[in-house]
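Excluded from the complex is one protein chain; the other protein chains are retained at their positions.
Right after this comes chain A.
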Amino acid sequence: MARLKLEDVQLAQGGRRVLEHLTGSFPDGAITALIGANGAGKSTLIQAIMGLLPPVAGRITCSVPRERRAWLPQQLALDLSFPMSVEELVMTGTWPSHGALAGYCAPHYRKARQIMMRLGISHLAHRPLGELSGGQRQRALLGRTLMQEAELLLLDEPFANVDSETVEVLTDVLRDMADQGTTIIVVLHDLEQLGRLAGCVLLLAGGRGHWSTPQAILERYGKPQGVQTSLPPLDLRGATP
């Protein structure tokens, strides 16, 4: 049985109905891409899955305990001028399971070092977040979710404003996490990433959800210019011609 199931879910934001009759389950140990035009309800759905926005009708069943649900927001949503180093940010990933009061112990630090090594940010461990590039920050943020040992990971446009090397690293790490059984949902704008990363697609359009596969989406929308005019409003930023 899938960890995360939607049953006839209806979501509203500020009194406006955003999504309705959303049914289906997110496959475990796989990466599901969430795509759709701006305002189609991607962020609303993510909020609902995180338990921050109760559905108006229907049910969201999630068997993953809270401390194993991780959420990687868009960088813009974070105050990155906050005086905190990369290592400190990664270590915050222990709080949900370890408690915010307990001290860190040696195994935590070891694990944080391994994670930073894997993400290629070991040399930045003591740098303040404010001095990092977009890509380096994104790696540090992913480090936090690795530290959290997430079983359900939600990412909101993780590849926006990051360098190509970071995209490689992030893709590798996300694939590994999925292979180890993590359920990953990632909001994507970039169809190029879709083909490389996702195993499953949930397309939000017109207030409904349509389950699909990356191949089908790419065949329909990923083709060069000309086709775009006849499409439902789907943001094709970054799609390769």
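Just so we're on the same page, contacts are C-beta pairs under 8 Å (C-beta built on N, C-alpha and C of every residue); 3 or more make two chains touch, one makes a residue touch a chain; residues count from 1.
Heads up, the rule we're going with is that contacts and distances are computed from a predicted model.
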item: Chain not present in the shown complex, as UniProt names it (candidates "Zinc/manganese transport system permease protein", "Histidine kinase", "Alkylhydroperoxidase domain protein" or "Phenylacetate-CoA oxygenase subunit PaaC"); value: "Zinc/manganese transport system permease protein"
item: Residue, one of A:A30, A:M84 or A:C200, that touches the chain absent here; value: A:M84
item: Sole contact to the chain not displayed, among A:G51, A:G181 or A:G206; value: A:G51
item: Absent-chain contact - pick from A:I121, A:V162, A:L202 or A:I217; value: A:I121
item: Listed residues A:R66, A:R110 or A:R208, member touching the removed chain; value: A:R66
item: Missing-chain contacts mapped onto chain A; value: 14, 50-52, 66-67, 69-71, 73, 77-80, 82-85, 89, 92, 95-96, 100-101, 116-117, 120-124, 128, 130, 133, 136, 165, 169
